[in-house]
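One chain of protein is taken out of this complex; the other chains stay put.
Presenting subunit A:
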Amino acid sequence: REDPPERRYRSASGAAIALRRRQHSASCRELAVRCPRLQLRSLSAVTSAVWLAAYGLFVLTQNSMVLSAAIFVTLIGLIIYLHFMKVDQESLLVIGSLGIQVTSSYASGKESTTFIEMGQVKDVVINEAIHMQKVIYYLCILLQDPGDPQGVSEVVPLFQSSKPRLDCLIEVYKSCQEILEQRKTAPQSSGIK
């Protein structure tokens, strides 16, 4: 079956993001949200601002160490930003009867992965909450409370860096629910014990 093409959406702050859906098998789906790349104009703007401020300090203090410190700070700051803060792609791999894997790929190539086995997953829902003076919709995994069948022990928010808007979240939600519903109809396959 053909995978639908990559569709463009907007994030909560207005940036352009793209959602790619791939179906690997009847019970395995991968949903990846790609964030916009680091723009050259914003990088130049920040670098120019830092270097102009350093030059201003140099003119005031006549200390050339300020200039070399500014270059150093810019380089180190860029590396830290790309490695720890700039997320390139966030993906969700749902394997029915096994679990859900959440991967974040950073701009420097680093990938950080979390796996949640299906026995712990209660549901994947779209929740709305207050975040930084805004109310946003976000997708989250509800983890089952072992003592209480109706209770939720933990909430794992997904797509934290790309923050897609509701239309994108509804697509992801529908795809996930199609896989999760298979759990109810086939309870005998309960994964690795």
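To be clear about the criterion, a contact is a pair of C-beta atoms (placed from the backbone, for glycine too) under 8 Å apart; a residue touches a chain by one contact, two chains touch by 3 or more; residues count from 1.
Keep in mind that, in the parts below, contacts and distances are computed from a predicted model.
**Student:** Unshown chain, UniProt name, "Proteasome subunit beta", "Phosphatidylinositol N-acetylglucosaminyltransferase subunit P", "Putative ribonuclease P" or "Dihydroxyacetone phosphate acyltransferase"?
**Tutor:** The record names the chain that does not appear here as "Phosphatidylinositol N-acetylglucosaminyltransferase subunit P".
**Student:** In the complete assembly, which of A:Glu6, A:Glu117 or A:Glu154 touches the absent chain?
**Tutor:** In the full complex, the listed residue that touches the missing chain is A:Glu154.
**Student:** Touching the hidden chain in the full complex, which residues of subunit A are there? Just list them.
**Tutor:** Touching the missing chain: residues 122-123, 125-127, 129-131, 138, 140, 142, 150-157, 160, 170, 173-174, 177.
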